[in-house]
Each structure stands twice: as C-alpha cells, then as structure tokens.
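As you look at this complex, bear in mind that one protein chain is not there, while each of the others sits in place.
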Amino acid sequence: MRIAGRKISGGTIAVYLTVIVVTIIMLLPFAWMLSASLKLDRDVFAFPIEWIPSHPRWQNYVDIWTKIPLALFIYNTSKLTIIVTVLQLLTSSFAAYAFAKLHFPYKNTLFLGYIATIAMPWQVYMVPQFLLMREFGLNNTHLALICLQAFTAFGVFLMRQFYMSIPNELCEAARIDGMNEYQIWAKIMLPLSKPALSTLTIFTFVTTWNDFLGPMIYLTKTELKTIQIGLRMFISQYSAEYGLIMAASVVALIPVLIVFLSLQRFFVEGVASSGLKG
Amino acid sequence: MQWLEAFWTKEGKGIPKDAPKRTGLPLFAEIIAREWWELVKLNLLFLLFSLPLVTAPAATFATATICRMMVEDRPVYLLRDFLEALRAHAMRATVWALVAGTAVIIGVGAISAYAAAARTSLFYAAPLALSLVVTLFVTLWAACFVMVSVTEARPFWESLKLSALAALLRPLPLLAALAFVAALWIAHILFYPVSVFMPAVMNFSLGMFAVAFGAQGVVAQVLARSEEENTIQEP
C-alpha cells in the first residue's frame, strides 16, 4: 500500500492499529473520569454512557473545595511527596554510587540482599512495620511515612545500573585530580545521571502522590490526611458522591501530569541520544 | 544499561581548526544553540539579583559581562563571574540606570506629547521626528555604554565618549539587536497565556545576548582605536 508516496507494509499497519487500540483502551477510564466529573451523581452510572455531558456541572469543581478540606489534603500530599522524592533521590544515588564504584567487602552479597527485598510485597510486612512505628511513637505523623519511604531498593537498583555504565576511568581521573568520593558523587555522578534521576523522580513522585495504603494505615487524623484517602470523605455510609470524587481526582492528577510531562523529555532524550545512534 | 556506556565515550565529529569562522546570524544561532542552557540559568540569576530593585542595574551589567564572554567564546564560570561583575560594576551601573532611565523617560514623554500635538497640527512633525531620533540614539548610546564598560575598564567619561562614538559609527547591528529584544517582548505579549514563562526563562538573557552580539564588533573597534591614540600620544 502507498500512503503519501511512501510504501507501507501490512505489518506496519497492523502494528499501528494495535498500538492505537491499546492506547484507546488505556485512555478510556480517564475519559470516563473526566466526563463523570462534570455530571450529577445520579447520571454518573447512566447507561449508555453519555461521554460529553449535555449539561456539564462545573459546580462540581467548586464544591470539592468546600465539602472537604481539599486544599489541606493537597498541601499534605505535596509536602509528603516532595520530601520523599528528594530524600529518595539523595539516598538512592548515594547508595548506588557505593554499590557501583567503590570496593568494600561483601558488596555484591549486600546488594543482592537489598535488591531481594523488592520481591517481598509490602503487604506482607506492613503490619509488623506499623507496630514497630507505633512503638517509636510515630503513629499519626507524617514523619512515619517519610521514614518508611525515604529509602527504596528499586531506586538504588536503577541508579546503580546507570552508574555502572559510566566508565570507571572517569572516577579514577577525578581521584587523581584530587576529589574525594563525596565530591566525585556530587560533581561527576549527579550531573551525569540526569536521565536516571528524572526517571526515578517520575516513579517516586507518582507512587508517593498516588499512595493509598500507606497514609491509610498511618494517618487517621483529618488534618494529616492526603488526597487519596481524603477522597473517601465523599463516601458516606449510604451514598457516594461520584461526581465530586471524579472532579477531585482530576485535580489530584494534574501535578502528576506536570511532573511526568516536564521530566519525560530528559528521560526520553537520554535514552534516545545514547541508544540509537553510534 | 551497559549500552549507555557508548554515550559517555562515543566520539564526536570533531571541530575543525581552520574552518572559516561563521559570522553574522549563523554564528548568532550557533552560539545560542550551544549555550541555551547557560542562557536560561543566566536569566534566572538576573531575575534573582534584580529582585531587590536597586541591584537591577548591576545585574544588568553582570548579565552583559557574561553575554560578552559567550560572544567571544570564552570559558564562563557562571555564578563566579556573575557575582564578580555585579560587584565590579555596581556603582557605575546605578549611575547609568539613573541617567539613561531619566533620559529615555524624558524622550518617550516628548515623543508622546509631540505625537499628540502632531495629530492636530502638522507643524509638530519636525520636533516629533527629532525627539524620536534623539531617544533612539540615547537608547543606543546607553546600550553601547554597558557594552563598553563591561569590555574594558576605562574612566567614566572616556567610556561615555567611546560609547557615543560607537553608537554613531555603526548603529545598524545594534538597532537589529534592539529590534530582536523588542520582538522577544512582543512575542511574550502576543502569545500571552502560552508564553507566560518566557521572561522567566529567557527574555532578559537572550535580549542582552543579542545586544552584546550586535555591539561586539563596533565596541572592539572603538576601543582599539582609542588604544592606538593613547599609545601615539604617550611618547
């Protein structure tokens, strides 16, 4: 088949069609969320689905701020997310530097042991962990969540793999030039690992922002709650205000989108400029 | 991720030593393509140091210093050089801002007054044209003064004289640079909601860079000539 003077094989078309279909399926729930956020509760589950509401209820986007302390929840979530993300970036890249470029006894064993914890689902040990934290008196504090989430085996793994690709000679040249290990980490490794750091930022930001179980277990006071559990306040014993829930969800989604869109460029650029050429 | 390793060690095309150096717009584009990230950082620095308004003139001079180094393709240590220039030019920059600011404001005032008058009587067209030309010249002169000052340390009056000379000698590249600055701001206004971050990201540094680029040739020429005169007079 020829399109715009180019020869295009049936295989290509099939691939594109598949990709488009998958994309649509992935995006459908978002579209539903958007449309539901502009509806009355009773219209939300009306069938067939009215994708573009004939009478969009913009009022939903006003009500969410007054019915629950949404601004406070957003503040709490932002605070947790930013602190956790920054801490994770620091601790991961710091530990990863040691695992990737330094020599110490039992390095690989230690690393494997640490990485193995990724395989253990959090649900398995969250209860004992909670009891431990309660012993420390950290129940109902943001500090508990920050302490738990500041370290991640996955982040260390990601950063280490990236650092492994940076030639050792670079560190050695820096040592001869007179840097100590901390300076090498700060002045050579960090600036070079922008693609990996932005990848990790996206992951961490999105997971922490969307985290439900963690705040659910640790935070019971309303003034400490995050958006994800705050949304539950729209659900009472007998009814749920789905229109408002969806509107609040859309608001909660915006920061994640911003972070993703602004950082994915670094991520994609780093991968593209290195992998494809040369 | 070992495939990333090529990223660090892969060889580039190389930079030919004797290739004819680009001039004019291609050079301008080349430098911006190379230094755009530095320009963004410079813009942020400028904004940061202009916040306590009184330091804005000094920050302008410091930005000009950095832009000039970029134009001359000299290694820049952004923060260090910026702070140094800030300190070195603080006094002169303040005086410059007061004098040039007053002059330009008077000029603009005159222009608008005469323009209003010219609408009723054609008699005022001549003074309008005159005030237009004078204001434009003062703007050029002020821009040149910044560039002369950051290029070489000279006494105040000499710098003033030399910059006037420079503005008279070859005003065209400078006018083009000022037009570029104007275009940047007009773009910001025209595309307003989209271009909301333009001033934060690039308008100031890019504009100053254009001015530095436009003024570089004539400033060097003027300075070289005065140097010559000095050496002839001395013995």
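A few remarks follow.
In this document, chain identifiers A and B correspond to the written order of the chains, with residue numbering beginning at 1 in each.
The rule we apply is simple: contacts are C-beta pairs under 8 Å (C-beta built on N, C-alpha and C of every residue); 3 or more make two chains touch, one makes a residue touch a chain.
Methods note: contacts and distances are computed from a predicted model.
Between the names "Cytochrome c oxidase subunit 1", "Sn-glycerol-3-phosphate ABC transporter ATP-binding protein UgpC", "Pyruvate formate lyase activating enzyme" or "Oxidoreductase", the one given in UniProt for the chain missing from this structure view is "Sn-glycerol-3-phosphate ABC transporter ATP-binding protein UgpC". For the options A:L34, A:L192 or A:V206, the residue in contact with the chain missing from this view is A:L192. For the options A:A173, A:L213, A:I235 or A:I254, the residue in contact with the chain missing from this view is A:A173. Touching the chain that is not shown, out of B:I15, B:L53, B:L122 or B:I189: B:I15 (per the contact rule at the top).
Chain B meets the missing chain through residues 8-15, 17, 34, 73-76. The missing chain lies against chain A, touching residues 167, 169-170, 172-179, 183, 188, 191-192.
In this text, only the chains that are shown with their structure count from here on.
Separating the CA-averaged centres of chain A and chain B is a span of 43 Å. Of all residues in chain A, those touching chain B in their complex are 161-162, 164-167, 170, 192, 270, 273-275, 277-278.
On chain B, the positions that touch chain A within their shared complex are 1-10.
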